Structure formats: C-alpha cells, structure tokens
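One protein chain is absent from this view; the other protein chains keep their places.
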Amino acid sequence: MNNDLLTLTPLITVIVGAMAVLVSDMITPNRNHAPVAVALAALGATAALLINQGGSSASALGGSYVAGPFVAFLGLLGISIVAITLLIAPAYLAVRKYPTAELAATLLFALAGAILLGAATDLVTLFVGLELMVIPGYVLAGYAKRDPLSTEGAVKYFLLGSFSSAILLFGIVVLWGVAGTASLSGIATTLASGNASAGLAVALALITTGSAFKIAAVPFHYWTPDAYQGSPTPITGYLSVGPKVGAFVLLIKLFVIALAPLAALWIPVMVVLAAATMTLGNLVALTQSNVKRMLAYSSIAHTGYLMVGIVAAGAGQAAGIAGVLFYTAAYAFMNLGAFAFLTALQGRPGATTQLSDLAGLGRKHPRMALLATIFLLSLTGIPPTAGFFAKTYVILAAVQAGGPATILAVIAVLNAAIAAFYYLRVIVYLFMRDPAEPAIQVAEGPMLRAGLLLAAVGTVALGLAPTPIIEAVVQALAK
Amino acid sequence: MPLPDVIPFIGLGWSDVLFLLLSGVVLAAAFAVVFGRDIIKSGLFLILTLGALAGIYVMLGAAIVAGAQVLVYIGAISVLILFAIMLTQTKVAPVKLAFQTQVAPAALAAVLLAVLFGLAFGSTNWGSTVFTDTPAATGTAPVAAALFGPYLLAFEIASVLILAAVIGGLYLAMEPKADEVGEEAQ
Amino acid sequence: MSQIAGHLEPYLVLAGMLFAIGSFGFLARRNAISMLMSIELMLNAVNLAALAFGAFIPSLAGQGAAFALLIIAVAAAEATVGLAIVIAIFRNRKTPLVDEYDTMRQ
Amino acid sequence: MTPIDPVMEVAALPGYAPLLLLLPLIGFAFTAALGRRLGKMAHLVPLGAIVVTWALAMSLAIPALTGGLGEGGASMPLFTWIASGDLSFGLGLHVDALTGALLLVVTTVGALVHLYSVGYMSHDDSYWRFFAYLNLFMFSMLLLVLADNLLVVFAAWELVGLSSYLLIGFWYTKTAPGLAAKKAFITNRVGDVGFALGLMGLVVVFGSLDIHTVLAGVEAGALVGPAATVIALLIFCGAVGKSAQFPLHVWLPDAMEGPTPVSALIHAATMVNAGVYLVARMSPLFAASHDAMLIVAGIGIFTAIFAASIAFTQTDIKRVLAFSTLSQLGYMFAALGVGAWVPAIFHLITHGFFKGLLFLGSGSVIHAVDGEQEMTKMGGLWRKIPITYATMLVGTVAIAGLPPLAGFWSKDEILGEAFKFGFTWVWLVGMVVAGMTAFYMFRLMGLTFWGKSRVHDESHVHESPWTMTVPLIILAVPSIAIGAALGFPFANGILVGGLEPIFHPAIAMLAHEHEAWTLFGIDGLLMLASVTVASIGTVIGVRLFRDDNGAFLGGVTRRLQPLYDGSRNRWYFDDLNDLVFVRFGRKFANALWWFDRRVVDGTVNGVATLTSSGGRGLRQIQTGRVQNYALGIAFGLVAIAAAYLVLAG
Partner (left out) sequence: MSGVPILSLIIFVPLLGALGIALLPSSRPSVVRFAALATSLVTFVLSLGMLLGIRAQGGEFAFSEQLSWIPSFGITYHLGVDGLSGALVVLTTLLSWICILASFGPIQTRVKEYFISFLILETGMLGVFLSLDLFLFYIFWEIVLVPMYLIIGIWGGADRIYATIKFVLYTLVGSLLMLVAILATAFSHQAVTGSWAGAFDLIALRGTIVDPTLQILGFAAFALAFAIKVPMFPFHTWLPDAHVQAPTAGSVILAGVLLKLGGYGFIRFAIPLFPDGAHLFAPLMIVLSVIAIIYGALVAIVQTDLKKLIAYSSVSHMGFVTLGIFTFNQQGVDGAILQMLNHGLITSGLFLLVGIGYERTHDREIAKMGGWAVRTPVYAALFGFFLFASVGLPGLSGFAGEFLVLLGAFIANPMVAGAATFVMILAAVYLLYMYQRVFTGPLSPFLKGLGSHLTDVTPTEILTLAPLAAMIVVFGVMPTILTSLFAQSVQTFLMSAISTVGQ
C-alpha cells in the first residue's frame, strides 16, 4: 500500500493542490494571484514527481493505475497546458471581474482526470477519469457566467457532452458485458479469440460515437465552434487542447489497445470520419471572419490530422501513436499560443476578435505580431516549427501503414494547403493592412508575456529539435 | 397452500409477471416523462420510472443499488429537478412550447435506435448463465469486494468528481455581485 | 420456472428501449430541464444494463452493482453542474427553451 | 558521328590575321565607350581601324584569289567557343579564294563607306554612334566570312543582323526607322530558324560544324537523298532571309530608312551577299541534292524578275536601287542554283562595287537636295552635281550589263552557263530581267539628272564634299574595270582560276560537261543576245526619260493601270504579310491570352472559389440549435452502427 501511495503521489498532489487553491482563496479572498500561485506551485511539484517517476513503470491498486513514461509524458504535457492557461487567464479575467480561484481549482481537477485517464487500465477507471476531465470543462465553458455567449456555449457543451457521455457509457457497459472483463488488455485478448457479434458491433458503434464526440470529429463536432467561441478566450485555449489531448488518450486506450482486434471494423469508419473532419473543419474555417471561431473550426481540422495517426496505429504502426502524441504536444503549444495572442488582444472588456481588429497590428505591436506569426506558421505546418514536424510524423505513420491510410495522408496534405489560406490571411491582416481604427488595446503583464513566451518556445523548440520529444514519445510507448 | 411456481394456462413464472409488470411501468412512465407537456408531471413520472427500475434492480439481486437509486435519485435528483422547475417558473406548456420542430425525425432516430438495440441485444449470444428463477441475490459482500478491490481508485475519484462538480456548480449558480457587469462580445 | 426473468436478453432489451425513449426526449423536448430528465432516463438504462450483466455474466458477478453505483455518482455530478449551468443561462436569457440559445451559429 | 578529316591540305594564316577582327572590334568598343566625348573627332579611330583592316585584308585576299595560299587556303584555330560532351564548336579563321573575294568587296566598300560617312553624317548629333555601329558591322561581317565553323558563321550571321538593326533604326526618334529595323531583324530571324535547324541536322550527321569536316563528309557521300535536300533547303532558308530573296524580301526596301551609307554598305554591297556566300560555301551540300538546286534557282530567278518588275514604278530613288539589289541577288542565286558558282561570286563582286557606287551616288544626290528622296522632285541635276552624275552613270551602265563594264562580264557568264547547263527557262527569264534592269536604271538616271528640274529650291543644290565624292570616284574604277580584270580571258580569268578549286568538288558532283569556250560558237551567240537585250532596255529607257514626256508615260500608265498599281504596291505582298502574320497572328495571340486568363488561370481561381463556396455551404449545418446537433449525433450513431453491422457481416 505504501508503494501504491508512492505511485499515486502525482495524482494526489494535483487533487490536494486543487483543494489548497480553494483554501488559499478562503484565507485571502479577492486576491487573484494567490490561487494562481498555489496552483502553479502544485503543478511544479507534480511535474517534479512525474519526472522523478520518469521511465520506471509501477502499478498501484492491483493494477488499476499504472504509472510510467506514458503517464509522465501526458502528465507533463497536461501540466504545461494548465500552466500556460493559468498564466494567460488572470489578466483577462481580472478586467472582467471574474475570480481565478475556481478556475485554478477546476483546471487542477481536470488535470487529475487527465492523469487518471493516462494511467487507467480498465474501462471503469477510464470512464471515471474521463468524466473528471470533462465535467470541469462544462464549468469552464460557462466561466463567464454573466456573459450570455459563455453560458450559451456552456449549455450546448454540457447537454451534448452528457448526451454523448451516456452513449459512450452505454457502449462501455455493453463491451464490458461482452468481454466479461473491465481490463483493457483482457478485453483485447477475449475479442481476439471470439468473433464479432451484433451486440459487440452495437457496442463498438456506441463507443465510436461517444469518443468521436469527445475529439470533435465530424459529424459529432457541432459543440466545438459554439463552446469555443462562447468561452472566455484563455479558457477556449485550454478547452481546445486539454480535453482534446485527453480524448485522444481515450481513443488510444479504447481503440488501439482494447479494440485492436476489431481494427478491420473500425479503421474504415475512422478513415471516413477523419477525411470528413479535416475537410469540413478547413472549409468552414475558410469562411469565418471571427478569428476565435476560425480557430475553433481549425481545431476540428487538426482533429482530423490526429485521427490519421490513430488509423495508422490501428493498422499496427507504433509510429501512429507516437505521431499522435507528438502532434498533441505540438498542437498544445501552438494553439494555446494563438489563443494567448487573442487573449492579449482583448485587453478591454467587449473587445472582439474579428479579423479586421487585427489590421496593421504588425506596425503597432511588432513583437506580438511576430509571436502570432510563429504560431500561425506552425498551425499551417511550415517548417521549422512544431506544427510542421507533427504533421510530418502522422503522415509518415500513415504512409507506413499504407492502403487507405496513404490516401488519407494525401487528403491531409491537400487540406493543409486549404488551411494555409486562412492562417496566412491572418498574417495578411497583421502585416499587409493599414491599422484599424480605433486601435485595439493590448493587454500587458509579466504573466501573460511569460505564457506567450512559453508557448512560443515550445512551438519553435519542438520544430527545430524534435528529437527529445520523439524519444520521450517512443519511450512512452515502449511497454 | 403454496402457489404453483408456474401460473396455469399462461406458462409464466411469478417473477416473469413481476418483471413484465415493472418493465411495463418503467416504459409507460418513461413515455409519460418524454411526452407529458406539464414538466412537473414529467418530473413525477421520472420518479415513478426510477422507482420501478429500483424494483427491477432488486429482482436482479442488487438491492444495494436499488437503495442507492432511491436515496440518490428519487431523493436528491428529483428534489434538484423540482427546485429547478420552481426557479424557471415554467408551468404547463402548449405543444409548440414543449416539443421541438424536429420531433418527427427525432422519433425516427429513437425508433431506429430501439430497433437496433432490440435486434442486436436479442440476437447476441452473451454466454450468460440462465436462472430457473430471478438471479440469486448477491449480498453486499461481493459489491464491497469490487468497490474496494479493482474499483477502489474509481470510487475515490468519483468522490473527487462530485467535489469538483459541487464547487463548479456553486460558482455558476451563485448570484453575481452588484458591481459585476455583464458583457456581450467574443 | 421463469421464461423471461431468468434470461439476460429481456433486461438488455428493456434497457435499450429505455435508452431510446430517453434519447427521444433529449432530441424532442425544448425545455432544458426536460432534456436533463431524458438524460437521466438514458443513464438509468445504462445502469440497468450494467446490473443485468453483473447478474448474468459469471465473470462479472458482483461488479455490476459497483459499476452502477459509480455511474450513479457520475450522473449526480453531471446533474449538479448541468443544473447550475441552466440556472446561469436562465439568469441571462430568461428562458429555459434551449432552441432559443442560438446566438452563436454557422 | 565521327568527324571526317578534311581532304585538302591547309596552310597556316599569318599571325596578324586575328587583327582583321580585333581592329574593328576595338574601334567599336572604343567609340561606344568614349565617342560621345570626341564630338566631330569620333570618326578617327574607327576610320583608321578600317583602313588598316583593308590593307591587311588585301594582303590576304590577293594571294588567296591568285592561288598564293594554295588550293586548301589557310586557316588559324583560335579557341573553343561552345563545348558539350563529345561535341565542340571552335572559333577559327579560314581564308581561301572565296573568302578572298568577299574580303575584297567587304573591306574595300567598307573603307570607302566609312570615309564617305565622314561627310554624309557630319551634321548628325550622334555622329560617334554611327561610326561605332559601322565598326561593329565590319567586325561581324568579317567574322562571317573568316569563320571556319558554321556555328560561328551563324553567330556572325546574327551579329550582322544586329548591326543592320541598329543602323536601320539609327534615327530612332522617328517612328519609321524603328519599325523598319524591327521588321528587318524579325524577317531575318525567320530565315535563321531554318539555318539553325539545318546546322543541328549537320551536327547529328557529322558530329561537327567545322566547315571542312562537313564538306569533306558531304563529298564522301555521307549525306544524300531527302536528308541532303532537307538540310540544304533549311540552310538555304537562312540565305533567303539574309539576302532578301522572295518571300523574305520584304525587309530590304524598308531598310532604306537607314542612312544611305548603310544602305550602300550593308544592304547592297556586303551583308546581303552573305546568303550567296553561304550557299556558295556549302556548294557540295547543295550539289548533293538536285531538288535543292532547282529550288534555289527557281527562287533566285523569280526574285530577280519579281523585284525588277517592282523597280519599274518606284519613285523613291533608294527604293529603286533596293529592288534592283533584290533583283541582282536573285541573279546570283539563280546562278548558284544552276551550278554556275564562279559566275555567281563574280557577280557578287562586280555588283558589290557598282551597287555600292550607285547607293553612295544616290546618297550624294539626296545630300544635294536636302534629304529629298522622291525622284519626282528631282530632275536636271546633272549640271549641278557633275561628279555624282558621272560616277552614277558609270554605275548604271555597269549594272545594265553593257560591255565592257563590270556588270556585263558577270551577268553574261551567269546567263551563258544557265543556258549551257540546260536551264533554258532560267536563261530566258534572265534575259528579260537584263532588259528590265537596263530600263529601270536609265529611268532612274533620267528622272534624277535629265530633263528640267523639279527641285523646289534650286539654290541649295550643291556638289558634295570631297570625303563623299572621292569614294564615288574610287568606286567607279572597279565598276568599270574589275569585270575585265577578273573575268578576261573568258571562262578562265583570274577569278575562275582562283575559285575553280573551291567549287571543284561540287562541280564534280553535278558532272556538268564543260566544253571549251568559243567566241564564234554558242558562247558568242549568247553574249550577243544578252548585249542586245541590255541595249534594247537601255535605248527605251533613255528614249523615254531623256527629257520629260509625262503625257506619253501617263498614257501608257493609264492603259496598264492594274499592272502599274500592282507594281507600284509591290504586288501587295507586304499587305498580305500584314494580314496573315500581323493581324491574324495578333488575333491568335490574343485568343491565347484570353485562354490563359479565363481557362488556365480561371481553373485555378475556380478551384479556390469552389472551395470557399463549399465552406459557405457547409457552415449552414451549424444552426446554433443544440438539438439539431444532437439529432446529427443520433443519426451518426445509427449510421455507424449500420456500417459496423454490415462490415461484421
């Protein structure tokens, strides 16, 4: 048991951290920075613990929680996501008179869920972890509770989310019943022996639908644009990466591990979904005039690219999972960066994120515009940025998998070209248009700057020297 | 004199009758929940549905779950729902207010799902045991064994989950202070 | 001797029906609260299935109840947050009819 | 593709030979760079350069013509120009009798034109530029005749084209010269395409463009049949362009927009002869294809009569001379076509001198009447400018083919051999042309010098300065004597002796039987005939134009109105070109341009618009209503389930 506790320490630290945040808020009310500080401290501690756990994999509680490089990787990724969010959010929330304590706590709870998701080895734990990661998301979406848009987004997110949770859960239960065990690996072995029954097919369908919703794959993506546009910008940043990473972990665990024997069934469906997802995401993003909503649609497109990796993984290419993991990391940094940029532009309450607001920013705030350019180029997939290498990685996996995956790869790159149009259009407004009147007020502050910088560093570093991450990823998969 | 364990002429066991009765109530009440125009009545029918389900849980030998069902749902959830109804002050609503314009396709989707589940679950061989009567009642011991064995972590986390939900719910539901102004722009 | 109650399938079919009814309610009702209720129906259907499996699949004996309890807990959490959100938006929009929450579209 | 070694032994050129090219080049570079500052002194360096060049050229040409260099001539390799793989094209000099003949004309007329220009261009602002261009031309022309590699010949070919472009367009502030220059260059390019393709053909066959390798190969029979015909004709295209033969003759008359010395040098005496030189140089190649010879002869003789018929009615003094140049060049090609190579070159030489003389004379006339070129505004000038008159009369008699002046000898040999080699039709047409030539030349003389003056202000009319008259006088000398000097005794004068070896292989291939020349036999008769025809033309010309009888001429004109108009409008050939190439060509290009924007680029933009409109369509499904979304999810679920059930079977 003692050993188990040791293994569980990162998880526990996060949860305790969440409570500590609340306590600190009670002690010193109306002090926006205290909770953030506490939260960051907790994150730091957790990171330390994870790194310390590092490569050695240990299991706790009779194997329902397996720590190891995979968890460490996800944990650290999640920590950086939460950290950047916590750095950029306060400025935004302060001017709008929203507290930071609940934000910090909720984010930490969600992080705990994500870690659990990564460590889970059975359906039940997996599901609980998922919910622990998702439910705080509903709260965050509605965090600007006096803002009709924020609450509208939250309602849509919550209703559809719980609907899909029910679907996913039903699928999990039926799968559980069919396999007669909750353990993921156990399911794989049973399925490998038996042949697919109608019940199993239905279970698979339910699970596919449920998880496709969580990653916002077409045609289960509808919640994304509204929830993202409605939420407060920094939180949108978090929502667009955090839950997405978690959802893909779910996909890996359910499909690549548990349902691997049924790959022949689900790969065709995934291929269709992926193609539809990236295409719709890009085409609609093309028509958006609101940058925030445009990024929402673009995040749908990125889901599509990530699914390419899943397909490759299903076809037995370990590089597929590696690609997905690398992509999530790259995506986390560049997309958070983009939203951090938007956050900075919304220094005033009521500031919009229309393209026209960005006009001529390059002259007034060259540094800010430069950072934005880095993130946009990375999202476009122009070397030497993280985004480029991420795309390359999943495409490489797809090419290795061959067959339909290769076609998917071609569709993916053509989509990337379409995507280039709307990402570059932002750059057009930044540098090639005359400044907008009245000029937007850019938020300042060390934390915000730190957040932006962190994101930028990640974006560039993963592009120039991807090797460490690749090795981490590969190691994470070596189980 | 003891009852015959098979009802004459029908050929069903008493448990079968009970099951049919309860499931009949469940389905009927559920229909009432989704079709009823008075939301308060819907709430009450939901409670009825859940109650009947609790009965079926007992038949499945999960008395403890039935208990939890009664406590948590019929207690807490229903109360919350009624509370919400008060809050939203909605009384009997005309059909156009109660139902979506897409009711027809919705019905179609639901029917398709029902057929799908019915056929799939009916036709699948689950490798399940068959009981002469209802499944034997499993005492609390194996449940506890499961909860504190393989599902311990999940169980603990569930508590954290509820904590998180409560915190979030409190934050969202709290009245905004006077000095805080709304905004409409993203 | 029982012809029905002793078999797994009837319970599952019942669960399926209940799930379908719940989803219909979710798709068809305009009132947010009604939609929440429908979701509860769906979750209970899942619960029923879980318990049925627990009762009929030997290797899952006893686990059904545990799973069901967890699901109840999760459902409770969801409901809490859900209601809070509904209250919050009702405060802004003064209507529980979800199809009127369509400021953001396309 | 292995090169074949030349058959004739080749001597080495004296070391100073490259100066023939370097001096003009230096003159050009120097003047182009500094001339602007030298003002009226600008001519010194170029003129000096050319005079020296002339001396050097003579020191090579005379021995070459008199066999002093040996049959194979002499050469000097300089450096490799273009090399690729096993192919390499080197620049080297080669001088033999044929080269000598060309050097004789080119450098002599060239030097004289330089001298002449000192006076003629004295009033021009960009005096220096003129001399720079002239030297550039001299360099190019000498390179053309001296080069021993056809690729270099082609290069020089283009360079003389450039110089011609620059000199025709010399007065660039006016519109006409610009157009004429452009026309000249482009028309030449048409021919050059053929030339270039011909060269490529030769490379493929012989793996080299070294003239001697190629010719040796041809003589060895390595190139026969259709291939020979095709390649020969392709190369002939180049000649047709440069020597302004039909149908590429259109540029030459317009080229008269250039200053008159240019017309004399480039468009009468030297450059236009390049085509003749090329065909003569490649004589074995043409001899290898009977059809090619026929076509050459045909085009030549047709051009001769065609141009002469136009010259009849032109009133611009320089245009008359231009058409007569065409006509005379036609003669030369006819000669080449019938296999009378020596006479062709002979005529090239004599024509070079007397046509140069005539052009310079006309320049002197124009100079005298302040730039007026219309003969209708001249007349009776012989008293005012006697030297010009006298010298031009010499030129006219020479071109008319009246013995004993130069033209007679060469022209007579051409006609004679045409007849003897059995090309009676060539001979017949040639006779007619001879008569016509005499006629229109005396018409020119008459309109310009005889009758009463039609000049509006006679006071200004004056004889030209010595720098202009001296060249006239000097040129008059060869116009009178060179025919006899080179062509007597008949059929084996100096020239024949010098050139025979050059053309021997070709003649051998044609196997024309050559019986001895007989004064009291066929040759005498032919000579008599040609002289008669020429005299008739002369008599009519003199008779009609000695003094004005406009009435009678008007009558004739009216009776022959359609013919008159046709001739006056160059038989509408330029209009035809304009219609076909300029108008339709532009239409076609515009059509392509439309295609480029609407179809090619339209597709590109179409894809873009399609994409964005697709996006606009797809965003409609985002209705903003939760339950629409949920319905989508539900149906998605059903669809996926169905898919799985199908896949699972």
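Worth pointing out:
Each chain gets a letter, A, B, C and D, in the order it is written, and its residues are counted from 1.
FYI, contacts are C-beta pairs under 8 Å (C-beta built on N, C-alpha and C of every residue); 3 or more make two chains touch, one makes a residue touch a chain.
For clarity, every value in this text was computed on a predicted model and none was experimentally measured.
Note that the undisplayed chain, when the full complex is considered, contacts A, D. Among D:Arg189, D:Lys377 or D:Arg616, the one in contact with the hidden chain is D:Arg189. If you put the hidden chain back, the residue from D:Gly27, D:Gly92, D:Gly119 or D:Gly201 that touches it is D:Gly201. Within the whole complex, the absent chain has one touching residue among D:Ser122, D:Asn549 or D:Asn590, and that is D:Asn590.
From the options A:Ala420, A:Ala436 or A:Ala450, the residue with contact to the unseen chain in the full assembly is A:Ala420. Screening A:Tyr65, A:Tyr157 or A:Phe431 against the full complex identifies A:Phe431 as the residue touching the chain left out. Touching residues on chain D toward the chain that is not drawn are 79-87, 151, 154-156, 158-159, 162, 165, 169, 172-175, 177-179, 181-182, 185-186, 189-190, 192-193, 196-197, 200-201, 203-204, 585-586, 588-590, 592-593, 596, 600-601, 604, 608. Take chain A: the residues that touch the chain left off the picture are 363, 366, 377, 382-384, 388, 392, 395-396, 399-400, 406, 409-410, 413-414, 416-417, 420-421, 424-425, 427-428, 431-432, 466-467, 470-471, 474.
Throughout what follows, only the chains that are shown with their structure count from here on.
Computed from the mean C-alpha positions, the centre of chain A lies at a distance of 32 Å from the centre of chain B. Taking each chain's centre as the mean of its C-alpha atoms, chain B lies 6 Å from chain C.
Separating the centre of chain A from that of chain D, both taken as means of CA atoms, is a distance of 79 Å. For chain A, the set of residues that touch two or more other chains comprises 124, 127-128, 131, 135, 138-139, 142, 145-149, 154-156, 159, 163, 177, 180, 182, 198, 200-202, 225-226, 229-230. Counting partner chains per residue, chain B shows two or more touched chains at residues 100, 102, 105-106, 109-110, 113, 116-117, 120-121, 126-127, 150-151, 154, 158, 161, 164-165, 168-169, 171-172, 176, 182. Chain B meets chain A in the complex at residues 116-117, 119-121, 123-127, 149-154, 157-158, 160-161, 163-165, 167-169, 171-172, 176, 179-186.
Interface residues of chain D facing chain B in the complex, by the touch rule stated above, are 627-628, 631, 634-635, 637-638, 641, 645. Those residues of chain A lying in contact with chain D across their complex are 155-156, 159-160, 163-164, 167, 196, 198, 200-202, 204-206, 208-209, 212-213, 219-220, 222-223, 225-226, 264-266, 268-269, 280, 282-288, 418.
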